[in-house]
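Data first, discussion second: the structure below is written as structure tokens.
Heads up, one of the protein chains got dropped from this complex, but the rest are sitting where they should.
Read from first to last, the chains carry the letters A and B; within each, the first residue is number 1.
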Amino acid sequence: MNGPAHRMRRLHKNGVRTRLTVFCILALALIACSLFSEHLCPYDPYAQDLENALAAPSATHVLGTDRYGRDMLSRVLIGSRTSIASTLSLVGIIMVFGTAIGVLCGWNGKRLDSLVMRISDMFLAFPGLVFALAVAGILGGGLHNAIFALAAISWPKYARIARNQTLALKEATFIKAARLSGSTGTEIICRHILPNIAGPVLVTGMLDIGTMMMELAGLSYLGLGAKPPAAEWGSMMSDARSLLQTVPWVTFAPGVAIFISVMVFNLFGDAVRDYLDPKAGER
Amino acid sequence: MSNVEGILQYSHVDICYNRIPAVCDVSFTLEKGEILGIVGESGSGKSTLIRAAMGLLGPNGLVTGGNIWYQGINLPDLSVRAFNRINGTHLAMIFQNAGSSFCPIRTVGSQLLEAVRAHERIGKSQFRARAVKLLNKIGFEDPQRVLDSYPFELSGGMNQRVGIAAAMLMRPEILLADEPTSALDASVQKQVVEEMLLLRRLFHTSMILVSHNIGVVRAVADKVLVMCKGTAVEYGPAKQVLEQPAQDYTRTLIAAVPVLRRS
Partner (left out) sequence: MRKYIIQRFLQLLPILFGITFLSFAMMRLAGSDAVEELYSRTGTAASQQVIDAAKAELGLDRPFAAQYFTWLGGMLTGNMGVSYITGRDVFDTFVSKLPATLLLTALSVLVTLGISLPLGVISAVSYDDKSRNSRSRLCRAVTVSVDDLIRLLSFVGNSLPNFFVALLLMRLFSLRLNILPVISNGVTLRAAVLPTLTLSIAMSAKYIRQVRATVLEELHKDYVLGARARGVRGAVTLWCSVLKSSLFTIVTLLALSIGSLLGGTAIIESIFMWDGVGKLAVDSITMRDYPMIQAYVVWMAIIYVLVNLAADVLNYLLDPRVRRGVQME
């Protein structure tokens, strides 16, 4: 019965591959949007036009204007640079940093391992956002500090995954064989361990993008992330919240932008997971 | 329509999982009080075959052709509700890993009570007496303790025997055993095999024993069905099939296992 079962798996994989392609294109489109946002903006996102303030959405201003008469569409587009780029760099940082620590701990074991794992236990036993608030509060506002705060609470998850995978791999026969044939630790880590743990780490990272984007926007909303007048979705919403009753689009446009981006990245993350780990996808 | 002499009759049964055939055109008849052994390598469709009789094919399995006759009923046609009525009372099953066929966080006794209550109204003490009597009959030393245990507190062999007791609680006419000895070590295997033979003596239960262990099948079966890749390659009296196999496949299968003598 190998044949039919194999065929089914391929069928499943084909479906997932289509999904992966579609969401990958969408995610890339979002990233492209953020990279080339200044060329896409119909107006200068920082140009004030007080005569035309708080204009309702129309043909000239598709998403209306804010209280300084700045074009909302342009601001949402330019905001994507801050929001998407900073989220991606945040996830990139914690992925690399967390994995490096995890692999080192798993490979070296002993004291370093138990010390770092105790520390990561501590971070995991801590309500994450509370800590991020504190870090952002101490360092003061600003996008970089917000990224640092979120990175500080998120690395242990990756370190955990990388460590456990490394520990398991260390005992695998092919690693032992590589060791016997005289490969050095660094060689084995680069050639065998990293490629093997890339999958789970990548999946976790992809699934984290959405959450991180929301938390970053949340910190900005509280005034602990990007500061106005810089266009960032969270701070734009916070800026406009007093206008909620009269001109809701100024608040909702960036909100919808966050919603769409988070959804696209979540769907993309799901697709990556299903592609790399078909068993988890059944649920 | 149903065969007069056979108690369970498979005729030209096809079974598919997700529209991919797993069992193709298998026919056999189980007589009253008979033990039929089904052998074959793993993945040959042995377990699928007997699970079909109890509607346990799972989410994706379906009997797509042929009939399974039992007392004039075609089993694949039954609804889930109808299966609930005959499962346990007319047909019962023992699993490879009986311990995991019980919920780990409830006592064995409470789950046996639940099984009996699914079919009849019975008081707690009444049930208790009946369960203790049955457990004693098939050789348990401390039935009370077994009933109050959680599955994880019993050994593998003990769990397997409890599984057999659970299956026999309602005096089913047919006992379907799905690799009942495969997870056990040799000495416990023997105990379980003897218990099954004891059941036949006590209750005249008909049995189908699915196993890839030819030795166990040789020790208990009256007839043998050999499965290969979803089809039946050989079917006949145990002695004939196992000693003068007509098919090459059967021969290789038998040659692949160490010989055990019938006690």
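In this section, a contact is a pair of C-beta atoms (placed from the backbone, for glycine too) under 8 Å apart; a residue touches a chain by one contact, two chains touch by 3 or more.
These numbers were taken from a predicted model, which means no experiment stands behind them.
Student: May I ask you to name the displayed chains that the omitted chain touches in the full complex?
Tutor: By the stated touch criterion, the chain not on view contacts A, B.
Student: Check the options B:S27, B:N74 or B:N97 and report the residue that touches the missing chain.
Tutor: B:N97
Student: Of B:Q9, B:N67, B:T89 or B:T250, which one is in contact with the hidden chain?
Tutor: For the chain that is not drawn, the touching residue is B:T89.
Student: Thinking of the whole complex, not just what is shown, which of A:G15, A:P42, A:G92 or A:G137 touches the missing chain?
Tutor: Answering carefully, the residue with contact to the hidden chain is A:G137.
Student: Spell out, residue by residue, where the missing chain touches chain A.
Tutor: Contact residues on chain A toward the absent chain are 118-119, 121-122, 125-139, 210, 214, 217-218, 221-224, 234, 237-238, 241, 244-245, 248, 251-252, 255, 258-259, 262-263, 266, 283.
Student: If the hidden chain were put back, which residues of chain B would touch it?
Tutor: Within chain B, the residues that touch the unshown chain are 54-62, 80, 83-89, 92-93, 95, 97-98, 100-106, 111, 114-115, 118-119, 150, 152-153, 166-167, 170.
Here, only the chains that are shown with their structure count from here on.
Student: Go ahead and note the Å separation of the Cα centroids belonging to chain A and chain B.
Tutor: Here the centre of chain B sits 52 Å away from the centre of chain A.
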